[in-house]
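Before we start, here is the structure in question, set down as structure tokens.
Here the complex is missing a single protein chain, while all its other protein chains stay put.
By letter and in written order, the chains are A and B; residue numbering begins at 1 in each of them.
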Amino acid sequence: MDFSWHIITQWWPNILQALGVTVIIFIVAGLLSVLLGLIVGALPSFNNPVLTAASRIYVSIFRNTPLLVQLFFLFYGLPAVGIRMSPFVTGVLGITLNEGAFMAEIFRGNIQSINRGDWEAAKSLGLSHFQVLAFVILPQAVRDALPAVTGQLSIVIKDTSLLSLIMIVELTRVSNQIYTRLFDLTGFSVALILYVTLNILMTGLSEMLARRVQVRR
Amino acid sequence: MNTIVEFDRVTKRFGDNVVIDDLSVPFYEGETHVVCGRSGAGKSTLIRCINFLETIEEGCIRFKGTVVDKKNVRSIRKRVAMVFQNFNLFPHLSVIDNLTLGPVRSLGIPRREAEDQAMHFLKQVGLEDKRQAHPYQLSGGQKQRVAIVRSLAMKPDLILFDEPTSALDPEMIGEVLEVMKKLSLDGRSMIVVTHEMGFAREAADRISFMSDGKLVETQAPKAFFSNPLHDSTRQFLSQIL
Partner (left out) sequence: MAGYDVIFHFLGTGLIEVIRLVPICVVLSLIAGALIGIVQTVRIPVVNQLISVYLVFMRGVPPLLLLLVVFFVAGFESARLSAVFTLSIYHAAYIAEIFRGGIQAIPLGQFEAADTLALRFHRKMIDVIIPQVWRAILPALTGQYIILIKDTALVSAIGVMEILYNARQAMQVVYKPILIYAIVGLLFYILCFSLERLSAYFERHLQTMQGVQ
């Protein structure tokens, strides 16, 4: 593996910008996928066959097909029927739809494992289904889901590298650019280090959250 | 009488906790030696040191003159069998495969011969019709009898019993103790950690009372029950009998 300080200093502005793009996409798509997962994951609790089926079908489709295929569908497919979005929006949408399915599975499981008694107790107070869900069930389920969610978020970091294939200049693409221009692997070395660092930070954050949650219990 | 196992100033600690405290004691060939005492006294640890499931900090244990250490561990385990409280049968193997695994893989006995031998012992404990059963299909008492046969199949010089009836439902304890009594009568060398005082009285050649990592006293059964030397033994017996 190559590692040349010269190339790093020369390309530093590009690398920094690409890192910024990676991090921003990670944050936006990460937050949106958690939100989407929360909504879809909560649908089965309404005991409405249509909502439950919709949630199931969505999760099954997006979990059992590759993210890259979903991205290409959005990026190359939709313009053919007149829907045009910027690469950035396409990328964020693709990751959100894909990871939303994984997040939904996590939340669904945690909502299901909340004691039935909590539902019954809250409903006997005259709260509506939605109120029970929002004020009693979800706060507990979200807390239980934290470790799994942060684990899934570290996969979202890795997902962002696929956006290099739909014209977004993020870390993977910039390191590939350095290679194709200079036939030098320094860019790849830098990208590897940065991705692994991001993941270690994410793991640290998740362990910290997990400890916090345990203390509060 | 020949010693089969000898403890020579043995100390075993778990962290700061002394489990075996400067213990010296012989165990004799052909004898059934029962070790009793309160839970946490170090009885299980004592016998687990003999086949190197636990390592000792100080002193020396000898099995038939061979020092029990890392170097000799396999040759000693080939000759020392153990019966566990929780049976520890291999759940994915049939009874017959449980019984032949050790002889075939460790001792290098041909499979046919190992199977014949296993069937011979299995008949002795009345379980020959269970040869193809899996452990989950057996009752607790049957499991423990199979586990005893598994230890016999290794043709051991010594069998260690680590509370063999403690995990059993009361109605199944008898069938296991029956088998153990038979082995004792055959003149096998056995060290038995147990709370079954009836078994100790009938089958033991020697009984030791263990407390705080020491063997407080060791006597023949008659004397042990009728005339215990130590207050702590007396107290223990009055509580348990």
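Here, a residue touches a chain if its C-beta (ideal position, glycine included) is under 8 Å from a C-beta of that chain, and two chains touch if they have at least 3 such contacts.
The structure displayed is predicted, hence computed values, not measured ones.
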Which of A:L16, A:I61 or A:M167 sits in contact with the chain that's absent? A:I61
Specify the residue from the set B:V10, B:C36, B:I109 or B:M154 that touches the hidden chain. B:M154
Option from A:S4, A:T52 or A:N176 whose C-beta touches the chain left out: A:N176
Using the document's contact rule, name the residues of chain B that touch the chain not shown here. 51, 53, 74, 77-78, 80-82, 84, 86, 88-92, 101-102, 105-107, 134-137, 150-151, 154
For review purposes, identify every residue of chain A that touches the missing chain, sorted by number. 1, 60-61, 63-70, 72-73, 76-81, 154, 157-162, 164-165, 171-172, 175-176, 179, 185, 188, 191-192, 195-200, 203
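Following the convention adopted for this analysis, only the chains that are shown with their structure count from here on.
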Per the C-alpha centroid definition, the whole-Å distance linking chain A and chain B comes out as 56
